[in-house]
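Shown next, in structure tokens, is the structure this report addresses.
With one protein chain held back, the other chains of the complex are shown just where they sit.
And now, subunit A:
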């Protein structure tokens, strides 16, 4: 076989593999969006769900999902950023660092059901937090941390060492160099990590069934007091998310329109993730330009 032939075969094989992946993705996305889109209406998005009769919406579930996502990121991002900076910039190459990395890897391979049950036993029962958004957010933090830490660490690592040397040689402290030079350059990669983990949080159901609960009490969107039990901002109330709702109407639901609700909700889920994805990237690009002087 000549080099030319083998190269052609390899290229075709790679194209084929990529084609299969793209087809699967398109099929999945297309199927979910196409079969769900007809069921999405203003009414569907703005009315509460109904347990028995047809015509319920997903207003509260959609809000709960977003609220849970924000809360999870608020808890997990600083933790992940700190540990990633430690691992990438400060940690020496020793057994302790190895132990941390192994722990993170083990954590990332935990099944989400296990994380959910752990959260149930510890937060819901032991700490008396009940089925609540906060319990769910903490459980999802466990679930989310490894992914975030690894991706942020990776993007910090990708910043060439010569940048750190340049900072040191100018008499800048490590922290000043990291904050002013390394982090801005790593920003797009960090953002990708956040987007990936946000998608996972948004679509997670198993870990939430036992922590954030499966009930969606009526919310009062005009009550801005987070300590009031009917307020939409109260983090201590049980909250069924979109993904949990999809699971529930399909397994225990008695509403006659369960199929269309779950189809519509699935499409909403995907669309929201896409909006989040593009939005985060647009904001990130703006920030990157600002912090790096544009290019």
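The rule is simple: a residue touches a chain if its C-beta (ideal position, glycine included) is under 8 Å from a C-beta of that chain, and two chains touch if they have at least 3 such contacts; residues count from 1.
Operating definition for what follows: contacts and distances are computed from a predicted model.
Hidden chain, UniProt protein name from the list "Peptidase M48 domain-containing protein", "O-phosphoserine sulfhydrylase", "Na+/H+ antiporter subunit D" or "Phosphate ABC transporter ATP-binding protein": "Phosphate ABC transporter ATP-binding protein". Only one of A:107, A:122 or A:185 touches the chain withheld from this view, namely A:185.
The residue from A:54, A:74 or A:170 that touches the chain not shown here is A:170. One chain is missing from the display, and on subunit A it is touched by residues 160, 162-163, 165-173, 176, 180-181, 184-185, 291-295.
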